[in-house]
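So the structure is just underneath, and the comments pick up after that.
All protein chains but one are shown in place.
For reference, chains read A, B and C in written order, and residue numbers begin at 1 within each chain.
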Amino acid sequence: MSALRGSELGSLADPAELSAALDVRREPPLRLLRFLRDMLRIRIIEEVVAEWVERGLARAPCHLGIGQEAVAVGVSAHLEPRDRVFGGHRSHAHYLALGGDVYGLLAEILGRHDGVSRGMGGSMHLVDRAVGFHGSVPLVGATIPIAVGAGLAAKMDGEGAVAVSYFGDGASEEGVLHESLNLAATFGIPVLFVCENNLYSSHLDIAQRQPSDRVARFGEAHRIPSVSIDGNDVLAVARAAQPLIARARAGEGAALIEAVTYRHRGHVGPKEDVDVGLRRSLDELAAWKRRDPIRRLADAMLAANLMTPAAFAAHERAQRSEIAALAQRAEAAPYPPQSALLDYVFAGAAR
Amino acid sequence: MSALRGSELGSLADPAELSAALDVRREPPLRLLRFLRDMLRIRIIEEVVAEWVERGLARAPCHLGIGQEAVAVGVSAHLEPRDRVFGGHRSHAHYLALGGDVYGLLAEILGRHDGVSRGMGGSMHLVDRAVGFHGSVPLVGATIPIAVGAGLAAKMDGEGAVAVSYFGDGASEEGVLHESLNLAATFGIPVLFVCENNLYSSHLDIAQRQPSDRVARFGEAHRIPSVSIDGNDVLAVARAAQPLIARARAGEGAALIEAVTYRHRGHVGPKEDVDVGLRRSLDELAAWKRRDPIRRLADAMLAANLMTPAAFAAHERAQRSEIAALAQRAEAAPYPPQSALLDYVFAGAAR
Amino acid sequence: MSEPRSTSYGDAIRQGFEYLMSTNPKVFAIGQGLWSPWYVGSSMTDLDRKFGRERVIDTPVSELACTAAAIGASLCGYRPIVVHPRMDFMLLAVDPIVNQAAKWSHMLGGRVAPALTVRAIVNRGGEQGAQHSQSLHAWFAHVPGLRVVMPSTARDARDLLIASVLCDDPVLYIDDRWLYERSEPLPEVRERDLRSEGCARRRLGGDITLVGAGYSAYLCEQAAEQLAGLGVDCEVIDARVINPLDEATILESCSRTRALCVVDGGWRPAGFASEVLAIVAEQLGPSALRAAPLRITLPSAPAPTSRALEQSYYPTAETVVRAVAKQLGVGVAA
Partner (left out) sequence: MSEPRSTSYGDAIRQGFEYLMSTNPKVFAIGQGLWSPWYVGSSMTDLDRKFGRERVIDTPVSELACTAAAIGASLCGYRPIVVHPRMDFMLLAVDPIVNQAAKWSHMLGGRVAPALTVRAIVNRGGEQGAQHSQSLHAWFAHVPGLRVVMPSTARDARDLLIASVLCDDPVLYIDDRWLYERSEPLPEVRERDLRSEGCARRRLGGDITLVGAGYSAYLCEQAAEQLAGLGVDCEVIDARVINPLDEATILESCSRTRALCVVDGGWRPAGFASEVLAIVAEQLGPSALRAAPLRITLPSAPAPTSRALEQSYYPTAETVVRAVAKQLGVGVAA
């Protein structure tokens, strides 16, 4: 019914391109270190989750964003706890990049009462308003208009907070994206739409689902500033997000970032799902792995002598063991009590 | 919350412009006569309906398209009975322009069993497959994806039929338009999207509802050929529709026409509803009446000596009395029997 | 002392909005037609002038996004009221209501609940037809996590609106255009906790319990008056909040009258009336009633347009009177 069409994203969607180390010359070293640390933390945590799934410890569907870490880390560089961030089914990184609680996330993924959602949500239903994470739920596209409403509230508050909606290229096929873009544009709502275009929705390549691979065209059609960028370049993401978030804070309304990226794992779970779409194959996957956002930043920092290989290795080891300890603690945490089944149906339980 | 913004449609949406008589020099006279006759017929019929509403004879909500006749007449010039046309709440013209049955429509509007929908639908629910009118229903946007499906069927049939979806600028705010455009674009479906942009949705000016008054941008975003034209120029409509319908028949897929127009009457019923939106006022209405599609064609034909004033007047009188006779017959027609309430819930009643 | 002035149901809704918006800066209204003089009848006239178009927001034709946006605002401390001028069109927004709002608190471990009110107007008759007529209250009564309110009196129209908006849970508030002219003198507003609002006994009686919600409760009251003339002493229960339903009041009444007729402006299968019959059967057991319980509902057909058919489609007080009289073996003039 459909055939591969020419890419409008060009090199942004071509794994053979843009795999060089980043240009870090003009960036403050501390910032680079923070980006590296945050991306690495997210990667390691999701690797732990992948292992949990393989071992049968995590039973809820887990959608891993391994390979996509730069998007949330770059955007979150400009966010504050008073902002209102919403995600979807693949939102571990969206939460963690805000400085989210690692143990709370891990416990949640195992369905334990210590989790950020008290074990009622699992991987796909996260909330932690202390860091500005207002909720992720797995129904595709669901939180896009909810984020717009949170932005409307920010506008009414008049204090410069912004809302952020993370969604995927698949979600851009739900009509509600367009209703949301129109509301945001018409009412001048401070909301940043962040589309992680990883070129796939489940098993289908975007070429099988849309006449163009460039999602930013929808922001343009609704007359909000829209950019398509390399989502595997954390510096490019941060650079793109900064002025758009600043504008929104200043009362100048919504914007859209399309961050082109790729997931290393399959749609759900730890496997790699090769050969499911038109293009996704071992070759494509291997090419995209060369465009790994963490490696590109680390290589640049090593080349610029901002850290030594040994220091990097030590840092990684430290993070791994810290996370392993939290994971172990989560594995031992209690499940929600039976009363939880009815306690949270309505408001009123302790918040 | 919103303010008047600059118009992207420019003169197309400016009633001070484009009110001159049409340029009819290169058009076959018979075609002009047919356009004039068809537009006039629709106008007269809707005036009868307006009167019925005022007299309390027609009780169902009637949405009149007086002032918008050129759109359906221009598009229908290229349609065939095997095509599949769908409309909405304001669809008398969409049906009549296909050569629809005047008595059947009038009887339907009065809720009589002789009506095109056997008196079960009234003004807002019409069907007559003999002329290619596959259905109009009043839930805004509802028939857009249904038309896409009818187009998909035409594609599967492979015989060159096309689907047509009429909808308004208000309907372009329903997400389903975008889902429909994407499906049509992705699957190469022969469907013509015809947006009658009359600049209002009920009481609201498009400037209060969208960041731009140009609806064709949505077709463009979904990468289908899209044009914005003067919807009060029947020749311009016919000229725009011809190649787009031809392409669709030839298997080249969907297209969108935005026909900018204006309704002389209020959103519903015979009144004029001035002062309900940002702009709609007696002045605006008066200006748009100068851009009347029937007058512009008639003036041009008179100026070009294609008819005399007397012949035109006689033609109009003849149409009026013919329609009056049909209206009288409809007024005397029977209501559906009580059994109709349950007879049509499921298929199986005689078709 | 002068006669207390009577307030109509439509105006009472407007007063509810007025009270909420004057006393609580976090309350706002959003929906189609809110700047229109005719869209929602008398129920919101001039609110945009009084409170400004930033707090009374008319919207594009985007039911889904507008409803979900209200959820988002509610998560950030606001108390939005989303207005759907017709419940039929609200079906485009079932996802935010049922999949999001109703589940939000539960699926996120009670960390936050969306305190939004969705106002759905039942607007039928007038030859508007099948897509302009539905009352799907039973659907929403089926869904855990949603409170569903159906006022039948002017006072409830005002006070239950206020209670809905002040409630921390998502509430579906359903009002009916056929009630807009129903009037009564209104006392001062008293803020109520929606969680403790249940059925109201509109009339005491011993022969049969009539149960209804919204406009159907009004039909029950009218029918009860006519039935009194035939010597049938009806008890009338106005359900008011159909989810969670105050079963106790209905059960108590039925165990006394030992007869039941539920009037319901929705369809029959798996409807509100079915639920009431089920509760009574399940809780009171066999032999609790003297006669088979009755359901008076719409016929199993979409709404017709033609007036001739509309007239037989919608139950009236007379429909109720006839059915009850027949069930109880009382004579009624044909």
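Everything below uses one rule, namely that a contact is a pair of C-beta atoms (placed from the backbone, for glycine too) under 8 Å apart; a residue touches a chain by one contact, two chains touch by 3 or more.
It should be emphasised that the depicted structure is a prediction, and the values quoted were computed from it without experimental measurement.
Checked against the hidden chain, the listed residues B:65, B:145 or B:266 yield one contact partner: B:145.
Note that of A:65, A:100 or A:122, the residue touching the chain absent from this view is A:122. The residue from C:37, C:144, C:185 or C:231 that touches the chain not shown here is C:144.
In the full complex, the hidden chain is touched by subunit B at residues 84, 86, 115-121, 125-129, 134-135, 137, 139, 142, 144-154, 156-157, 163, 175-176, 179-180, 182-183, 186-187, 336, 340, 343-351. Hidden from this view is one chain, which touches subunit A at 1, 59-61, 111-112, 119-122, 124-125, 137-142, 170-171, 173-175, 201-204, 208-210, 276, 335-336, 338, 340-342, 345. If you put the missing chain back, the residues of subunit C touching it would be 64, 88, 91-92, 94-95, 98-99, 102-103, 106-107, 129-131, 136, 138-139, 141-145, 243-245, 266-267, 269-275, 277-278, 280-295, 299-302, 304-305.
Methods note: only the chains that are shown with their structure count from here on.
Placing every chain at the mean of its C-alpha atoms, the farthest one from subunit A is found to be B.
Centre-to-centre spacing of subunit A and subunit C amounts to 42 Å, using the average Cα coordinate of each chain.
If you average the Cα atoms of subunit B and of subunit C, the two centres end up 37 Å apart.
With touch defined as above, residues shared between interfaces to two or more other chains in subunit A number as follows: 175-176, 179, 182, 186-187. Residue positions of subunit C with contacts to 2 or more other chains are 54, 57, 59-60, 62, 64-65.
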